[in-house]
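Each chain you see keeps its place in the complex, though not every chain is here.
Each chain carries a letter (A and B) given by its place in the written order, and its residues are counted from 1.
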Amino acid sequence: MKMVSAVIKHYRLDEVRKALLDAGVQGMTIVDVKGFGRQKGQLEVYRGVEYEVTFLPKVKIEVAVPDERVEDVIDAIISGARTGEIGDGKIFVYDLQDVVRIRTGKRGKEAI
Amino acid sequence: MKGFCRKIPALLAFILTPSVALAAEGRIDTGDTTWLLVSAALVMLMTPGLALFYGGMVRRKNVLGTIMHSFIALAVITIQWILIGYTLSFGPDVNGFIGSLAWFGLKGVGVEPSSYAPTVPHLAFMIYQAMFAIITPALISGAFAERMKFSAYLLFILLWATFVYDPVAHWIWGGGWLSKLGVLDFAGGIVVHATAGVSALAAAIIVGSRRGYPEEPMTPHNLPMTVLGAGLLWFGWFGFNAGSALASGGLATVALVNTHTAAASATLTWIIVEWLRYGKPTMFGAATGCIAGLATITPAAGFVTPMSALIIGIAAGIICFMGLKAKGKIGYDDSLDAFGVHGIGGVLGTLSIGLLATTAINPGGANGILYGNAHQMTVQLIGAGVVALYSLVVSVIILKIIDWTVGLRIDEESEVQGLDVTQHGEEGYFF
């Protein structure tokens, strides 16, 4: 199993969620994050004091999937998140050693 | 430059000449003056209240930009009012259409009482009215929340105050033609809410929907802030409506009682309607309902009985609720329902006078249909209709001109990032 994690723009979340549902994903977890990369932050001035705000608000999605679904999920995320502009974000794929469904105690693929 | 320098002494003379004189305070009543000053303070507080009411409803990224729309009206319109707004609205009448420039820069407006309010200093009446002029354009800002260019907004409220609010205030309160016709508007159902509401509708359509509307969820980011705003508005509205008696005493009391009653019944009605319609009564609905009730009772507050106010509140709850649904059906994005609440409420209240007003409450008023006088309804219809049309046309012209020159909307990318960062270079929260 793999954990596919993606940092995307907030306003693309809804599209990405729909694309993932269409791709058959049945659950996901999101968290508000901040980040920078190619896309830089902006200068903000508070009462004449200038602060460089380096980090832009983003949202991180995490989807656990069986190995064979990884490519579909990546495609779904790209299709939902891409605007072609800088700051569209990144996808990171991790190996998952195990998954446990707390309610049932079931493990592995069927717990996803 | 030379020319300007030569003008400085004249300018100085103008600024320094005290139009204010402390003579003959004999007729000033301290109780009435206190009431009007307190009312002015209460109405002033409504604008920060509105800022929070609206500010809580938008998405987090637009909270400061939205608050700014109300807050900056305090600055811009105050200055407009003192220089030209007050004289255009309440200065010596010119053909029933507009006030003359005789009181430009408050010339001649001093502590002597005016004919508008014979027991309080003229300046007290002036500053009390200023607060109305301030909040009215701020109300409109709900219609185009989350997407208006700040420079365009400043231009808009300046032009709108001058070309819509000031003339209409003159027509109805400044001795203009509609007041001569007998149109009644106790505290601004027409002058404030109908003008703002109708212009809001025009603005929502001309500025266009928010990016992603209506698919993308655009839930209020901070409803407790909105409730706080509603609480301050309700509080301030006592000054708005009861202060419009322009003196302490029986009429102010009736207006205050009516205001509170209608706010209460509209609030309750609103959540009942929601409960029946969607299965759950909401806090947001209660806050919306109270504002609908307050806007609707505004024109009638000094003309009807408390029991009539109760009924007006119920009507406000039902009809404004239905009005809000309209935007979904018709498809414009009046983001914070400035038209749905203030436009509909203002007109509804104006017409309720034609139905429910009684001279037993206010001998200076008139009787409505239920008190045997059908004529008043006609007058009210004319008043509301003419002003609605006028506001619509002039607002469209103003908006179009701004759109062609500086542009009304921020660009797509800015809209995604939000007003706060793109228009003001700051963020609401660092949590």
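Observations
Everything that follows uses one rule, which is that contacts are C-beta pairs under 8 Å (C-beta built on N, C-alpha and C of every residue); 3 or more make two chains touch, one makes a residue touch a chain.
Predicted model, so just to flag it, every value in this text is computed and none were measured.
Though each chain kind is drawn just once, the whole complex in this file has A x3, B x3 as its copy formula.
Note that only the chains that are shown with their structure count from here on.
Each chain gets one centre point, the mean of its Cα atoms, and the points for subunit A and subunit B are 45 Å apart.
Of all the residues in subunit B, the ones that touch subunit A in their complex are 212, 215-217, 413, 416, 421, 425-427.
Contact residues on subunit A toward subunit B in their complex (touch as defined above): 9, 11, 14, 42-46, 53, 85.
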